[in-house]
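All protein chains of the complex are present and in place, except for one that has been dropped.
As written, the chains take the letters A and B, and residue 1 is the first residue of each chain.
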Amino acid sequence: MSTYLPFARTEARTNYLNADYGWKSWLFTTDHKRIALLYLFSITAFFFVGGAFAVGMRVNLLTPEGIFAHDTYNKLFTMHGIIMVFFFLVPSIPATLGNFLVPLMIGARDLAFPRINLLSWYLYMIGGAIALTAIVKGGVDTGWTFYAPFSSTYSNTHVILTAIGVFVSGFSSILTGLNFIVTIHTMRAPGMTWGRLPLFVWGHYATSLIQVLGTPVIAITLVLLGLERVLHAGIFDPAVGGDPVLFQHLFWFYSHPAVYIMILPGMAVISEIIPCFSRKALFGYTFVAISSIAIAVLGFLVWGHHLFVAGQSMYASMVFSLLSFLVAIPSAIKVFNWTATMYKGSISYETPMLYAFGFIGLFTIGGLTGLFLATLAIDVHVTDTYFVIAHFHYIMVGGMVMAYLGGIHFWFPKISGRMYPEGWARFAALIVFVGFNLTFFPQFILGYQGMPRRYAHYPPEFQVLNVMSTAGASILAVGYLLPIIYLGWAWRKGPKAPQNPWNAKGLEWEQSPTPPPTYNFETQPVVTEPAYNYSGESEEVGIG
Amino acid sequence: MGDSEATLAVHEPGLKHHFDDSAQQFQSSTLGMWVFLVTELMFFGGMFGGYTVYRNMYPDAFASTSHFMNVPIGAINTGVLIFSSFTMVMAVRSAQLGQKKVLIAFLIFTLLLGCLFLTLKYVEYHEKWVDHHIPGPGFQYADTRYFHQAQILFFLYFAMTGMHAIHMIVGVGMLIVLISMAARNRFTQAWYTPVEMIGLYWHFVDIVWIFLFPLLYLIGHTK
Partner (left out) sequence: MTHPVVPIKTYAAVFGALLALTITTVAVSKLELGEFNFVAAMTIAVIKGTLVVMFFMDVRRATSLTKLIVGAGLFWMAILFVFVLSDYASRGWLPGPRWF
């Protein structure tokens, strides 16, 4: 530390981390980067709470008889789902990396509404606290889907409290999306045209559209559910003329697009990592950008594939099935373009790139099994089996969590100003990949053989695959704990990061110091070249 | 999007430091408000969707319950809200012209009309309470054939008008804030964005009622 470096940047430079000290400077901050860190820590906490429930489930499924009572097991998978979906996956990348990077990438000093940004973190925390209260008071057992009339009439658990928690955190999600949309429209630096926006920003724009258009519908659905639970007027109760399928329609109008809230930011991260470590411009920029928007729009037209066996009209099911296939097109465009980007690139294998490889493979498996499920006849066979569980975990954990970890490693130097230990990080990435596949691949087989989801017991012939799955889960847990340890160490003791350790393109690396100052840039950034201009070609190439 | 670098140095009054100029700030506020109104539209959209499903599922019960809707109060309330939208738009106009006293007068007028609407709504709710038409354990319905279906329809009536009333109450609260800001000379001819934004919100709530009134009170008699 005391070595005299004549040309080193002066240590005294203020950045967003040392600009101010004390808990007040964090809890009342309106700096998007500090709010991103508030989110990062709280989301990580919720991830481990949700993970703890998963541990409980996997331990129970070690033996056919299980160790928990049925009621306890019902609560375990419900709370795992609720915490992971609403308090980890939905806010994960947008609220942390998105919050940190969207203004930096477009050359803005902050988000358009910094106080609303802080408010959205508080709403997230209040919603989370309410949901945790419900858990402490005894939990909830409806499944994360809150299906009526079980949730509205029969369940004896804390449905209303949990629903309020999800409702409140929904507004946090809406406000984040609103903030991003406005910021991306109005705050771009001179020269940052829509055709030059990094694909990370395009992905977050598409995500924000879904958050803004979908979340209000689940909010009102939960309000109706709560009122119904209090009043028992029968709006979702078939015994007195209500229609539970209506609940499912309204629920999935949000919750299917919510899957794209979870995966689009993951794709956004991958679109940044792959060009950087292939040293090539992203292949087919326009197609990848438009495919994000296409996923956001098409994602709203397919929710009925969750209702194939729920009593939905056969004709509606046929239409929803066809439309579900269409979502594969923009998703495939992305995968093909990432692959084409790597073709003849000078690829290096830093940790973020390892996660990106993992993402592409696992997302492809998850996406293709999604097509099986969109097929009416196959869906009838595998509905509510572990096939479905494996499918969406390949998307959400294999896809989204991989991308999240990849992004955290990629931008860790930017966020903390320190480098992480590359060897440990590569090791952890490998552990996560192995552990993930060992956990969830057996579940495809289990599901296809007919093991239903959400049961505490199972026939003995399924035990081998379940033991494999539990073994994989324990490896996966190690893979998730490792980054906490070495990143926590690197945050304090890691070697100082240069401004652009990956030699990456983009305003956040090229024109903002590391870590960035409070208002991000020391001079007004001006953009003169297309995104991912790794080949250093003249600016006119690629824009047309 | 941003203007030249020169604008960085100039900070106009009311301009937050992360914006380049007040045009950018105003553009952001307007855009943000409209996106928020779209979320509100989807929020009410879920209930309108549920309403449409049940109205078509149970047309006879719907015709039966529609006789218990107080059409005169509903119609008067529609007039009250339209009038309040008019006074709101006049308030924005006065702000634009920098007429502080007229602005405050119109805001107070809007506030009073909002309160009148809520009072009439209370009268209607009280009527339903007396008739035991509130869904829940105490619900009673004279035509026992439609007991369950009528309860669902009254549930939707209360959910939709109740959610609308909550939005009215929020609007009234924001009007009070606007009046106090105007009284403290916070608005100038150059900056009156909050008046305009709350105005947009108020008109949106008015539009929801413009649809609720015919759907809940008027159609159904004849089906």
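Here is the rule we use: contacts are C-beta pairs under 8 Å (C-beta built on N, C-alpha and C of every residue); 3 or more make two chains touch, one makes a residue touch a chain.
Worth saying up front: this structure is predicted, and the values here are computed from it rather than measured.
Student: Just name the one of B:G138, B:G173 or B:P214 that touches the chain not displayed here.
Tutor: Considering all chains, including the one not shown, the answer is B:P214.
Student: Given that one chain is not shown, which residue among B:L15, B:L41 or B:I104 touches it?
Tutor: If we include the chain that is not displayed, B:L41 is the one touching it.
Student: Out of A:L17, A:V55, A:V245 or A:A332, which touches the unshown chain?
Tutor: A:V245
Student: Based on the whole complex, identify which of A:T14, A:T193, A:T286 or A:S313 touches the chain you can't see.
Tutor: The missing chain is touched by A:S313.
Student: Mind pulling the chain B residues that touch the left-out chain?
Tutor: That gives, for chain B, the contact residues 23, 26, 30-31, 34-35, 37-38, 41-42, 45-46, 48-49, 52-53, 56-57, 71, 75, 78-79, 82-83, 85-86, 88-90, 93, 96-97, 193, 196, 199-200, 203-204, 206-207, 210-211, 213-215, 218-219, 221-223.
Student: Given the full complex, what residues of chain A touch the hidden partner chain?
Tutor: Touching the chain left out of view, chain A contributes residues 185, 213, 217, 245-246, 249-250, 253, 300-301, 303-304, 307, 312-316, 319-320.
Criterion: only the chains that are shown with their structure count from here on.
Student: Can you check how far apart chain A and chain B are, centre to centre, with Cα atoms defining each centre and the answer in Å?
Tutor: Computed value for the inter-centroid distance: 34 Å.
Student: Going by the contact rule set out above, which residues of chain B touch chain A in the complex?
Tutor: Going through chain B, the ones touching chain A are 1-5, 8, 16-19, 24, 27-28, 31-32, 35-36, 38-47, 49-50, 53-54, 57-58, 135-137, 139, 148-149, 151-152, 154-156, 159, 163.
Student: For the complex, give me every residue of chain A touching chain B.
Tutor: Within the complex, chain A touches chain B at residues 107-114, 174, 178-179, 181-183, 185-190, 192, 212-217, 219-221, 223-224, 227-228, 230-235, 240-243, 246, 249-250, 253, 519, 523-524.
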